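Complex shown without one protein chain; remaining protein chains in place.
The first chain written gets the first letter, and so on, giving A and B; residue counts start at 1 in each chain.
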Amino acid sequence: MSTIIIRRLLWLPVLLILISFVTFALGIYGPGDPVQVMMGLRARPEIVEQVRKEYGFDRPFLVQYVNYVGNALRGNFGYALVKNPGQRVSDLIAKRLPVTIQLNIVVLFWSVPLGIALGIIAALKRNTIIDVLVRALVILGFSLPVIALMPVLSFGMSRRHDLGLLTIGPFLPVGGWKGMFAPEIIMPAFVLGLGILAIYTRQTRAAMIDVLSSDYVRTARAKGLTEWMVIMRHALRNALIPLITIIGFTLAGLFAGSFLVEAFYSIPGVGALAFDAFTSREYYVIMAVTLIGATVYVIFNLIIDLAYAFVDPRIRYKSGS
Amino acid sequence: MATTTIDLPAAQVELEKKARPAWLETWQRFARNKPALLGLLIIILLVLTALFAELLAPYDYRQTNLDAVEQPPSAAHWLGTDAIGRDMLSRLIFGARSVVFVMFVVATLTFTLGLLLGAIAGYFGGWSDTLISRLIDFLFAFPSLLFIFFIAATIKPGLVESLRSFALANNMPWLTDFVRSGYADYLVVMISLSILGWAGLARLVRGQILSLREKEFVLGAQAVGVPHWRIITRYLLPNSLAPIFVAISLGLGSIALSEGILAYLGVGLQPPNPSWGNIIAEHSVRYWRTWPEMIWMIFIPFAVIASVVFAFNFVGDGLNEALNPELHD
Partner (left out) sequence: MSNTLLDVRNLRTEFATQDGIVHAVNGVSFVLEEGETLGLVGESGSGKSVSMLTVMRLIPMPPGRIPSGEVIFQGNDLLKLSAEEMRQIRGNKIAMVFQDPMTSLNPVLTIGTQITEALELHMGMNNEQARKRAAELLKMVNIPEAERRLDDYPHQFSGGMRQRVMIAIGLSCSPQLLIADEPTTALDVTIQAQITDIVKRLKRELGMAIIWITHDLGVIAGLADRINVMYSGYIVETAPTKELFANPLHPYTVGLLGSIPRLDEGKREKLTPIEGLPPDLVNLPVGCPFYDRCRFRTEKCLQENPPLMSVGVKHWSACWNYEDVRQQRDAILKRTALPVAGTPQS
């Protein structure tokens, strides 16, 4: 066990170097000559040369890479060129990060507990109508294309609908950002949480079904424990352990989902910044978002693996013996 | 002892029952699952639509008609027309061709690469396993969709530019036309979706092979000197196909979703290429605020993508249940 931890810790810096290298190489040279891409094809050649020198693109590739990583480590990810020309990418991100974090906290707050609860209920009521409905909800959560769901929902929720005698709506504000406690957050948090709800429900249901048919749950029942104790103490504890492994997926889903949701609902977060960067080819922002996203993701996954080992006594004690 | 001899041992009946081919039983279990059958039907319709798009589409999907823009559904245009008078039904039908084309190429690429590299890593172990596994670990170090976006965004201009200059340098007018008409977008989408796809499959195959490799029937084959490739192709892969098919079926659904998102982000298929994603990207910005009466222009492509993704999810779940009956009895 401890050798696995050491191996993982040694692999981490290698992984981070690889990630930064690929991000840099693809981000700067993937689109072609970086200066041409920045300046456009019609730029005068002498100006192109000047910019090339100024930005250090005339130096060897490895030197440029080391410079980029060195600056990134000091919190400098280059400068925006297209939309906010001259602004530091790190400033742009730092300004917007709190918004994204607040949005994601709200998302996790509603979707994860609800997903786990639905999964437990579906497993306990297996093959009943409740289970069928929950499974349908899961498939919906996995299948609804977010890009189309957002406008459809917004239409349904925000407009006045004249239904003959009855006029309904508007229900919810669509778009804008007034902090994590304002009603503006409901729609984006709902859309962003749908996939997470689905994945937690499915995993909890599967794990609970597995655990409920296990020998030790039968033992617990044979002891005459109350159903509540059987489920909460014996079944749920074991069922929740494998859920740790999907925290990583959750994070990855939130990264990508934030792009679409923040952009559509005009939320001034990192996701919207990234969306704009992708559509307007703002490469330094694209690189920064990818690099930071991947680094956070890798470190998180390492923590999750260690947590997994810690929570499950079977793994925890292997290190002792 | 008074014995009569009526010989119909129970054992024999038992054996006859077992002798039904395995695929038939799998199909019967699959066919009991109504949503999965419905999903299969939708997939078959999708593929037929893609194959016979020219026959089915009433108009050319590129043909604009400024006298008939933003028409509601009518006899002439069953699903109406868009902002520059293109027939929506025809755009959706050719969009189906795009999505099926992308799915087919990506699935073939990822299946081949994933199976090959996963089998090599799992069977031979040693440095080939280290190399392949580290590569997989590295690819999975990126949050998946973010990485797909990143690849598509960074390789697109460079790829288009180098194809163009390659065509010019080698005097290949067809390649120039290919690039000019925007078909290079397909390459971008396929490459970015395949880079992660194979890794997921390879990891799955490797795990399967690692666990099968220690089974008696494989050890037996090795002991009598069956060559490696024969063991891999005859003994290991056929026995690890079940979860691979399930993963591919579920993966195809997410390819349809990702294709849409890439188009929406502006790094996937762009007009004039027909794509459900770019229809939604265009319409969701244009219509939901300014003209809510036109919501069907978003709703119809929404329903089309959703039902295709549903279909692949249902089929994947159905396959999973049919191939692993012990999970569900």
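In the analysis below, a residue touches a chain if its C-beta (ideal position, glycine included) is under 8 Å from a C-beta of that chain, and two chains touch if they have at least 3 such contacts.
No experiment lies behind these values; they were computed from the predicted model shown.
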Residue of A:Leu73, A:Ile129 or A:Ala222 in touch with the missing chain, whole complex considered: A:Ala222
Which residue of A:Leu97, A:Ile241 or A:Leu302 touches the chain not shown here: A:Ile241
Chain A residues touching the omitted chain (full complex): 127, 213-216, 218-227, 229, 233-234, 237-238, 241, 312-314, 317
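What we mean here is this: only the chains that are shown with their structure count from here on.
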Centroid distance [mean C-alpha coordinates] between chain B and chain A, Å: 23
Of chain B, residues touching chain A in the complex: 137-138, 141-147, 149-151, 153-158, 161-162, 253, 257, 260-261, 264-267, 277, 280-281, 283-284, 287-288, 292, 295, 298-299, 301-302, 305-306, 309-310, 313-314, 317
Residues on chain A engaged by chain B in the complex (per definition of touch): 11, 15, 18-19, 23, 26-27, 29-32, 37, 139, 142-152, 154-155, 159, 251-253, 255-256, 259-260, 264, 275, 278-279, 281, 283, 286, 289-290, 293-294, 297-298, 301
